[in-house]
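Every protein chain but one is kept in place in this view of the complex.
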Amino acid sequence: MKGFFYPRTASGDSSLIPSPPWFYSGDLLTVEYRTDPARVAELLPAPLQLAPSDPGAVAIIWADWQSCSAGRAELLDPVRSQYKEAFVVVRCSFEGQVYSRCVYIWVDKDFAIARGLHQGYPKKLGSIWQTRPHPFAQAAPQIGPGGTFGATLAAGDRRIAEAVLTLRSPAETNGFVNGHPMAHHRYYPGIERGAPDAYAELISSGASSFQGGQAWTGDVELRLFDSPTEELARLSVDEIIGGYYRQVGVGWDGGKTLAQLSKEDA
Amino acid sequence: MKGFFYPRTASGDSSLIPSPPWFYSGDLLTVEYRTDPARVAELLPAPLQLAPSDPGAVAIIWADWQSCSAGRAELLDPVRSQYKEAFVVVRCSFEGQVYSRCVYIWVDKDFAIARGLHQGYPKKLGSIWQTRPHPFAQAAPQIGPGGTFGATLAAGDRRIAEAVLTLRSPAETNGFVNGHPMAHHRYYPGIERGAPDAYAELISSGASSFQGGQAWTGDVELRLFDSPTEELARLSVDEIIGGYYRQVGVGWDGGKTLAQLSKEDA
Amino acid sequence: MKGFFYPRTASGDSSLIPSPPWFYSGDLLTVEYRTDPARVAELLPAPLQLAPSDPGAVAIIWADWQSCSAGRAELLDPVRSQYKEAFVVVRCSFEGQVYSRCVYIWVDKDFAIARGLHQGYPKKLGSIWQTRPHPFAQAAPQIGPGGTFGATLAAGDRRIAEAVLTLRSPAETNGFVNGHPMAHHRYYPGIERGAPDAYAELISSGASSFQGGQAWTGDVELRLFDSPTEELARLSVDEIIGGYYRQVGVGWDGGKTLAQLSKEDA
Partner (left out) sequence: MKGFFYPRTASGDSSLIPSPPWFYSGDLLTVEYRTDPARVAELLPAPLQLAPSDPGAVAIIWADWQSCSAGRAELLDPVRSQYKEAFVVVRCSFEGQVYSRCVYIWVDKDFAIARGLHQGYPKKLGSIWQTRPHPFAQAAPQIGPGGTFGATLAAGDRRIAEAVLTLRSPAETNGFVNGHPMAHHRYYPGIERGAPDAYAELISSGASSFQGGQAWTGDVELRLFDSPTEELARLSVDEIIGGYYRQVGVGWDGGKTLAQLSKEDA
């Protein structure tokens, strides 16, 4: 039986996702802000702890991606290659090191859900939109002073986040909250009614390769909205840190286990 | 941290799926046929073997579901409750018992993907459509002699299956291929590049409660189409066994582990 | 060149919609309420006037349809047959007669948009969901006392309406607001910049055939939400009249012109 992911078959051709490495080219719109650190702590299961500095810092990141595996076949059938996502990152501490951690994420394709399962990103389906830059300004901003970008996120037919970013100047980075290796849980609920998790581990991963264009920063607004099935708005926007835009190219090629967790930990 | 599935939070409200039990009301259109048993065997990883009788029997089942958890809140926000699916079932043998096994399945909602991950159904997103019966015949068949139902399945913007069923007479069952407890693999690929599965088990599950209306059978056509990312058409239709229609209500409340698998087995 | 609608070809097979008659089988969830009659008047262009009695009455109707043309081919390829809609109806007066008039409507298929253009329904795309009854109650209400149905409407990734209806008793009708022949405008904006409409008429149409099951009424809640591109919430819910559920079968086979309008009237 072959296939990195299900369904596994004799050829492996049906697998929802191919084996890593995976490659990504895309545009990131990031808003960083501070919320009550207690709200961040709620999202950090043991053995994770709040980051020692600026523990209430949150990044919400919209990304408009094209992606592929090593064979690049997906690029010629782009329904299998393009997807959009919005994700929420906080920082945490484990054994004295600071990690980034994605606490919420929405995507619009099934292959992206499956990659997230593997990497420990808690992906749901959503409807994600982000203004695109384009060489011709008739209906597009430029990546430069005055360029204005909107970004929206909906899930379950409710809008739950929207942002508007107007670029003002180049920046050294596109933020710091998503700048560490990721510390993610991977767990599999037990199949018997009421059983603990069948599997639980804490893993770390990050880009295996990275290129980035000039980052830009500017004025940004962010609005979060309530929903009965989402808790994003609980990470209320107490203070905006900054808004950023950057085009990047990324590779991903696996991670490593930080800790096998007892099934009650996850 | 609470939540049956990710993302886990202090309240558990964000979990993509609530804890079982889960409940389903829906309509099933089933086509059963025979293919080369060698093609079925390709989809049975050790320790599973072909079923001793009629080993090439296949069922493709379209289902139009409404579903909920014990609290039934999803029923009042039906974007979270309704979904459609098409799935392919074969039979297999394990330790002298015959099981049903879903080898391919497509659904159209994220909560259905997550429930499938838990239950070992290898779910992808697809576009699934199935004619509905209705009390008024202006634009609907009746569940009775002459009632004609169409069913289609597409994935990746390609149609991969379509069926037309014309009911002729009541039947004792709506088929036999999906009539056993399910034997499914649950596995989690290892996070390190090239690592074996981090977790692998063979589980069994089935309905915790079941009600069914009168089953009907009739004349049926089934067409399968090639796709670079799907292998459904490899289970070629050598001989039609029958076509069936039935309305059902089902509960599901967990399964049990049949075997912990060495990581190379999965 | 053949084809009821575009694109017209030698065969007519490409037409987005076939010629009438058109047929519909479906379930209607209706909420009727009163708003400020001045808000209704805003939506009645000359020569229409407010209805003489209960001029602020509004119906918002969710409908879960299966539909087809006389050949019924769509029923076997149900992606071309099934659609959902939510629409808002008021009453008006023209030359001493009372008409119903759809002022807003959202659907989820292109063929439904095209039929609406023909009939004068101002259709946009939306995401529409409505709880379905089913013979088995595991995850479905029954059409009877205590049966509870939810209904939601979103457009542009924002939820703009939601209702919950709990059935209590049979009713003589499923409301009165949508009970008259429809008086709709059909207009085509002029192609030159700033030109008046190229075509404008007031037409009337209604069902060419109709069957309906027992109507039910009960307790109902309705919430409307703001959106920058929708004005539904401007028809604020001042007083609930009633909530209704009914299954129906309908035929439609054309209408008639009530008045050719001067291009400035439309």
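When the chains are written out, they are named A, B and C in that same order, and each has its own residue count from 1.
We adopt the following convention: a residue touches a chain if its C-beta (ideal position, glycine included) is under 8 Å from a C-beta of that chain, and two chains touch if they have at least 3 such contacts.
Quick caveat: nothing in here was measured; it's all calculated off a predicted structure.
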Hidden-chain contact residue, picked from the options A:Gly144, A:Pro196 or A:Gly249: A:Gly249
Contact residue for the chain not shown (choose from C:Ser67, C:Ser100 or C:Ser205): C:Ser205
Residue of C:Thr9, C:Gln97, C:Ser209 or C:Ser236 touching the missing chain in the full complex: C:Thr9
Missing-partner contacts on chain A, residue numbers: 23-26, 65-68, 72, 75-79, 81-82, 127, 129-132, 134-141, 148, 150-152, 162, 164, 209, 211-213, 247-251
Hidden partner interface residues of chain C, rising order: 1, 4-11, 13-14, 16, 20-21, 42-43, 45, 73, 77, 79-80, 103-104, 109-110, 113, 117-119, 122, 124-125, 156-157, 185-189, 191-195, 198-199, 201, 203, 205, 228-231, 253-257, 266
Contact footprint on chain B, counting only the chain that is left out: 127, 129, 152, 154, 157-159
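In the analysis below, only the chains that are shown with their structure count from here on.
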Chain B-chain C separation of Cα centroids, rounded to whole Å: 35
For chain A paired with chain B, centre-to-centre distance based on mean C-alpha positions, whole Å: 30
Residues of chain B whose C-beta touches two or more other chains: 77, 79
